[in-house]
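Take a look at the structure below.
Entry: chain A
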Amino acid sequence: MLSFENISHGLHNWLSAIMSETPVVLIELTLVALAAITLFAALGLILVYMERKVAAVIQIRKGPNRVGPMGIFQTAADTLKLVMKENFMPDSVDKFLYKLAPFVVMITAMLILAPMPFAQGFQIWNINIGVFYVTAISSISVIGVLMAGWASNNKYSLLGAMRSGAQIVSYELSAGFAILSIVALTGSLNLNDIILSQQDGWWIFKGHIPVWIAFVIFMIAVTAETNRAPFDMAEAESELTGGFHTEYGGMRFALFFLAEYINIFIVCGIGATLFFGGWMPFHIGHWEGFNHVMDYIPSSIWFFGKTFFLIFVIMWFRWTFPRLRIDQLLNLEWKYLLPISLFNLLLITVIAIKGWHF
Partner candidate 1 sequence: MGNDELLEKLKELFPDASIEQGNDWPELLFEHAQVADGKFLEVVQTLKSTNEFLFNYLFCETCVDWKTHFNMVYHLESTQYRHSMVLKVKLNHEQPSIDSLSFVYRTAEMHEREIFDLFGIVFTGHPNLKRIILTEDWVGHPLRKDYDDPINMIKL
Partner candidate 2 sequence: MGSGSLISLILAAVAFSAGGLAVAKFLTKGSTNSQKGQTYECGVPTSGSPWNQFHVGYYLFALIFLIFDVELVFMYPWAVVVKKVGMPALFEILVFVFILFMGFLYAHKKGALKWM
């Protein structure tokens, strides 16, 4: 069967057969880089297009439909235009940080891709502390945002960046607790182990209501962490015009824009992995026949299907809810999400220890 695993393994074997180890590694690393860039570009185009279409249908309108059939080249045109826009930098900015910020954001987004299990046996780096790695790296992105906001020498940017900082660091806690509850259930930080532990059913079905609560908290927290509405404090168009990227235009703005969508993809991928079994097909306990039928659907489709469903949910949030105010946002975290997730974690620990889950 043609799958990502077979392709990557086949490629590795073929390369190993014809040359020595060092060039193989180099070629593979180049291939990884190329694949990552392609994935980035493709995801950016697809997600922005998806966002616009989802928004359009929810808002009873058609959405982009004039550039290519169904408007599928709309985002391509946008990207091309942004690239060809004047490469412009205001005079009063802190030049070094201003230029560095988009890179920081992009590098962070790229790095989190490393432990992502896109399909069965298809992962860039099978690190044994995958979950921990993801939480650690994802907190770096706030530095990029803060850097951008500070360097812009613009009051709106600064306010947006400060908001964003407070918001991301706060919501990381409850996101962390939600992730921990799955770690407690599986007893491993390795993303592959977590997926394999869901062979007889995804955690969302196995773990009773506490896992649902953890999932909901996870979704809320990652929506906030990615600065998405209703938590888009950092941008808050109607308040701060553009927030931290007010002074960014053209390609640099495109990078922020892209990174935002990649981050959504990543957190939804993590969510799908933790709660919905990543590439693991839909299995029910020991119904071998049923499970076998499900296995016919390639694992990559499972992964992307679940991820895109979660992305859709996050978009659905955005087009339904009003924005919170910054103090309410922090209130929500400190007063509701944090205590609930903390106690939920303890509850899940009890379930894990007692083995009450299915």
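As a selection rule, all candidates are chains of the complex that A comes from, given by their letters.
The working rule: contacts are C-beta pairs under 8 Å (C-beta built on N, C-alpha and C of every residue); 3 or more make two chains touch, one makes a residue touch a chain; residues count from 1.
Just so it is clear, the model here is predicted, and its values are computed rather than measured.
Between chain A and the candidates 1 or 2, a touch occurs in this complex only for 2. Per the touch definition, chain A reaches candidate 2 in the complex via residues 25, 28-30, 32-34, 36-37, 40-41, 83-92, 102-103, 106-107, 109-111, 113-114, 123-127, 131-132, 139, 150, 153-158, 162, 165-166, 169-170, 172-173, 176-177, 180, 183-185, 187-189, 241, 246-247, 250-252, 254-255, 326-327, 330, 334-335, 338-339, 342, 346, 349-350, 352-353.
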